[in-house]
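With one protein chain held back, the other chains of the complex are shown just where they sit.
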Amino acid sequence: MPIEIPKDKWPGSIKAVTIGATAAEGGTRAKSITIGGQNTMPYLQFEKPTPNTPVIAIEIKSRKPEDWSPLLEKPWGEAMADPAEWAKKAEAAGADLLVLALTLEDTPDSAVKTVKAVLAASGLPLVVWGPGQAEKDNELLVPVAEAAKGEKVVLGVCEDKNYRTIVATAMANGHLVEARTPMDVNLAKQLNILISDMGLPMDRIVMDPTTGALGYGIEYGYSVMERLRLAALQGDAMTQLPMMVTPGFEAWKAKESKVGEGVPEAWGDWEARAVNWETLTAMALVESGADVVVLRHPESVKRVKAAIGELMAA
Amino acid sequence: MALSGIQIYKLLPQTNCKECGFPTCLAFAMKLAAKQVELSTCPYVTEESKTQLAESSAPPIRLVALKAGTEVKAGNEVVLFRHEKTFYNKPGIFVRFKASDSGIAAKAAAAHAYSVNYVGMDFVVDGFAIEADGDLGAAVKAVRGATDRPLVLIGDAAAIEPGLQACSGETVLIHAADASNWEAMAALAAKYKAALAVKADTLDGLVDLIEKIKAKGVEDLVLDFDTTQLGKWLAMSTQVRRLAIKQNFRALGYPVFAPAYAAADEGIFAAEAIAKYAGFVVLDKFVPENVYPLLVLRENIYTDPQKPIQVQPGIYEINSPKPEDPVLITTNFSITYFAVANEVEGSGLPAWLVVTDAEGMSVLTAWAAGKFDAERIAKAVKGFDVASKVSKKRVVLPGHVAVLSGELEEELPDWEIRVGPREAVDLPAFMKQALN
Partner (left out) sequence: MSKYIATRAIRGANALVTEAEVMLNKAIVEKGMDTPVSFPNTAYFLPTIYGMTGQAVETLGQLKPIVEQARSLLHLTPSESRWTPYLGETLDSGMSTLLAAEIIEAVRFVYGLQPEPMEGFTLAGGTSYGGQNGHNHLNGPIDDIQLRSWGIQLVDGRMPGFAAIVGCAKNNATAVKIVRELQRRNILTFLSGNVNGRSIIHQLQEEGVELGYDTYTVPFGTDTLSAIYALGFATRSALTFGGLKAGQAREILMYNKERVFAFVLALGEVDDLKYAAAAGAINYGFPVIADTVIPEILPTGVTTYEHVVSMPFDAIDGKDDMEKAERLVQKCIEIRGVKVKVSNVDVPVPYGSAFEGEVVRKADLRVEFGGKYSRCFEYLQMTKLDEITDGKIEVVGPDFSGIDAQGHMDMGIIIKVAGRNMQTDFEPVLERQVHYFVNGASGIQHVGQRDIAWIRISNNAADKGFDLKHFGTILHARFHEDFGAIVDKVQVTIVTDPALHAEWLEKAREAYDFRNKRLADLTDDKVDEFYSCTLCQSFAPNHVCVVSPERLGLCGAYNWLDCKASFNINPTGPNQPIKLGKMIDFEKGYWEGTNDYAKIGSHDVVQEVSMYSIMENPMTACGCFECIVMLIPEANGVMVVSREDTAMTPAGMTFSTLAGIAGGGLQTPGVMGVGKFYLISPKFISADGGFKRVVWMSSVLKESMADEFKAVCEREGDPDLLDKIADERNATTVEDLLAWLEAHEHPAMMMEPMF
């Protein structure tokens, strides 16, 4: 007698969220991207097909980062000093989505200029991050949101302590927001509630439950993502959002990627190890339910993209 | 419905003989209810009770142990997701050699010698696989000259047997029995008391083979899904785990074999295998920069969510501190330690970091649980003889435990107690501005 394959039937599913708008949708993107929509744990296609392919974003910055590993300068080179060029190169490297990180040196004018330049240089949907200081984020993201009206950009990052201005400007200009919480299911849920309480529809929120790099707390991020997905499938509406995580940022902060000298010999070749660090961090998160992984090295992008392709093909 | 510890207790002898290794029958019963121990560990349980306890009497996934000089165990898992309890037996990470390779002894020696330290733990490669594409007997001898760790032998029955003969007395995993060769492989496994990998690309195919092989008296089995396609492998591995744990489906209650050596991207496949229920992962070759991240990933995924990874308590030197540099206090929760160490290291500022034994908890959690109090901090400062290393007797407390400053003054009367920032990111600024 054939075995009955155990299939979970879940009452809930993840909301489908669309990022970016084409000319027909009121923007100028070459295409928009839809993520989410799943009704199973990640890639369990024998239960139900995964409706939307998880995507890879490449992180670029508004000005050449000082603290990035020299290993990242190799592939990106001169383009790192020119966000528009960098955007083109990232698109060529296989990005589905661009993350443009503004910096503390940016002014509202420079931020708007850079965002416009990046939108002009690449047809990919865009995520824009403030530099990560509440006041500065708000100062930059409000004019950026107005300048990019209609493009359905993801504005980030909303955190417990600073979300209201970003959400307000997203509402006024038709954008989405990234809601980041520090590796905790209930905090993630709470922030989603707070944001949707302000009136932003749920299908315009992407949640970022935060993660750690391999060796630096990835197990917390991994389990929180599995739990968020489970809660969502069980019907908890406030967790039914696609997830976006930043393995690139985390992995390239780790000593294993950052440092080439004075480290144990057992760590092996620096460059290969660094790419492995980013790739494996991303892979573990893809397996635990990431819908967007933000990466930095083109080689990792290639490998993770191939892996997602295989997972989707089953 | 699974029985509770109390229900099980009623069926036990209630003699508290301690021969099972637990202090009381109730403690044993509770472990049994949690499916973390086998009923057979109790020497005095009655036949009648055994029947009643059948459901609870064995873990749903059989424990398969490969033994040589060291041991690698897989199986005995009780949950689908690590947060539900924990994953117990880390998948063995093996490196494959080829019998035809004349450099096999040297390669084995190098891989055997490999050891890498991660937060105070030393990781090594758990064992080795040898593909029988040449004289396996000779190859096993060569490898055995270099390492005493468990072996996986890959090939058909005829080619494997000389290998088994060369390492008699060990528990080896032989790979693999399929529809065409299962009889010979099963006979071999029975003869040499080896564990046997069973290979089929459907669950029905696996069950069919397993039933036949078990009839030949082979119990220690390992499943191979005959694929390295990430999506298909994930689906099958998940199905097997679910069947075992949620439906107690014994026919597939065995550890899973992950042939990373056959995958398009070995690292990626191995990562999936580690996260998604593999028991044995076999890599194509030994490359430190590939092995190290996998060993770390395995450690992370298999960390008990309620017993986080700890760092060795002690005094850590960051950026070669001199006697006049500041002394910072933190706990031995690995993530806390990394956060603090990375921030300070990244800033280039030298400091002495005193890692206190807080039973692996973060600052606030440890403080709330009474594991990070003035007494413990003082004990660490005294125990690690911080005074002999510095010229300025001043310690910086994490901002979250500012409330301890008064008590700590009592405990360390000749020290100046400073309260630092709450978050590690703010440490460099604090060190620059406030500690001069």
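Order of writing sets the labels: A and B. Residues in every chain begin at 1.
As a working rule, a residue touches a chain if its C-beta (ideal position, glycine included) is under 8 Å from a C-beta of that chain, and two chains touch if they have at least 3 such contacts.
Being a predicted model, the structure only gives us computed values, none of them experimental.
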Completion exercise
In the whole complex, of A:Thr34, A:Thr165 or A:Thr246, the residue touching the missing chain would be A:Thr165
Practice task
Just name the one of A:Leu104, A:Ile193 or A:Ala313 that touches the chain not displayed here.
Solution key: A:Ile193
Fill in the blank from the handout: Absent-chain interface residues of chain A come out as 138, 142, 146, 164-165, 167-169, 171-172, 183-187, 190, 193-194, 197-201, 223, 227, 230-231, 234
Exercise for the section: Just the residue numbers, please: which parts of chain B touch the chain that's not shown? Expected result: 4-6, 9-10, 14, 16, 18, 22-27, 30, 33-34, 83-85, 305-306, 365, 368-370, 399, 401-410, 419, 422
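In this section, only the chains that are shown with their structure count from here on.
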Problem - Between chain B and chain A, distance of the C-alpha-averaged centres to the nearest whole Å - result: 30
Completion exercise
chain A contacts chain B in the complex at 2-3, 5-6, 41, 43-46, 212, 214-220, 222-223, 226-227, 230, 253, 255-256, 264-270, 272-273, 276-277, 279-280, 283-284, 287-288, 303-304, 306-307, 310-314
Practice task
Flag every residue of chain B that touches chain A in the complex, lowest number first.
Solution key: 81-83, 114-118, 203-204, 207, 229-232, 234-235, 238-239, 242-243, 246-247, 249, 251-252, 264-265, 267-268, 271-272, 275-276, 287-294, 296-297, 299-301, 303, 305, 334-335, 338, 342, 345
